[in-house]
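Note that one protein chain is taken out, while the other chains of the complex remain in position.
Coming up: subunit A.
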Amino acid sequence: MHTPTSNFLAFFLFICGGLSVFAQGISMSPTRLFFTGNPGEIVTEPVTLSNTSDTDYVFNVNTKDWEREEDGNKVYFDANSLKQSNATWISTIASSINLPANTTMEIIVTMKIPADASTSEITNSMLFFTQIGKQKDIAQQQKGIGIIALFEFGLHVYYTPVGNNVKSLDIVSMEELTDTASTTKKVAVGIENDGNMVNDATVELEFTNTASGEEIKLKPINISMLPGTKQVVLFTLPEGISGSYLGVSIIKMAGTNDLRVGEKDFDF
């Protein structure tokens, strides 16, 4: 006989079971490592890999350099090929990691800051944990094309010199982009990191119709910028927007109450 209590218990167990199935997988925490220290020092930071599934996984550990293009896309390069690379400074105790089912592992990432490291420039690289395919990860068929899908996490690794503490972004441009092949209007907000730290920020853009007072707030876009870099953040405007508008862009920087505000008149 089903009583309200037993029904509730069944529902509760169903929800708990569902959540536990839902949460199974591989996770990495944190997603970015920020090292600091003086030249010549050895510093460490932990990263935790967790396997809450019922399958064993093996990961290869490798590094690459990367830089961000103006559209925000990260582009990877061979390790130690870029000027601001710190790929050769970092190491882990093993080059491959066995992560058995239902285990959590803390991996210590060690950075040996060279004695001649710059005391003003940030360096960066990406540490990858790449799933290694197992014998059973093979295509199922006998004739045709088989794709074996694997997965990897990329862990940002930054070195910030001790004296770097200026967080600052600047709005350097606000322009409407004209694309004759498309009716979609876009506005590009150009931003420069004129500080000396990695800067996370949210970029907002809103328009006010100068005749009617109508306000249009666009969805904010998150960015992360290295010092000395520029980025162009693209906002797609609503279909059919027409008339004179005052555009206001606001940059909210993480970890500070500082704002950056830019204004420009637009005729759409």
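By definition in this document, a contact is a pair of C-beta atoms (placed from the backbone, for glycine too) under 8 Å apart; a residue touches a chain by one contact, two chains touch by 3 or more; residues count from 1.
Basically, contacts and distances are computed from a predicted model.
Visitor: I notice the complex is incomplete. Of the names "Peptidoglycan-binding protein LysM", "Peptide O-xylosyltransferase", "Nitrogenase iron-molybdenum cofactor biosynthesis protein NifN" or "2-oxoglutarate ferredoxin oxidoreductase subunit beta", which is the UniProt protein name for the chain that's not shown?
Guide: Looking only at the record, the undisplayed chain corresponds to "Peptidoglycan-binding protein LysM".
Visitor: Among A:133, A:163 or A:243, which residue is in contact with the omitted chain in the full complex?
Guide: Spelled out, the listed residue whose C-beta touches the missing chain is A:133.
Visitor: Which one, A:61, A:82, A:205 or A:223, makes contact with the chain that was left out?
Guide: For the chain that is not drawn, the touching residue is A:223.
Visitor: With the missing chain put back, one of A:39, A:100 or A:146 would touch it. Which one?
Guide: A:146
Visitor: Could you please point out the subunit A residues that touch the chain left off the display?
Guide: So the residues of subunit A touching the missing chain come out as 22-32, 50, 52-55, 72-76, 126, 128, 130-131, 133-134, 137-156, 200, 221-224.
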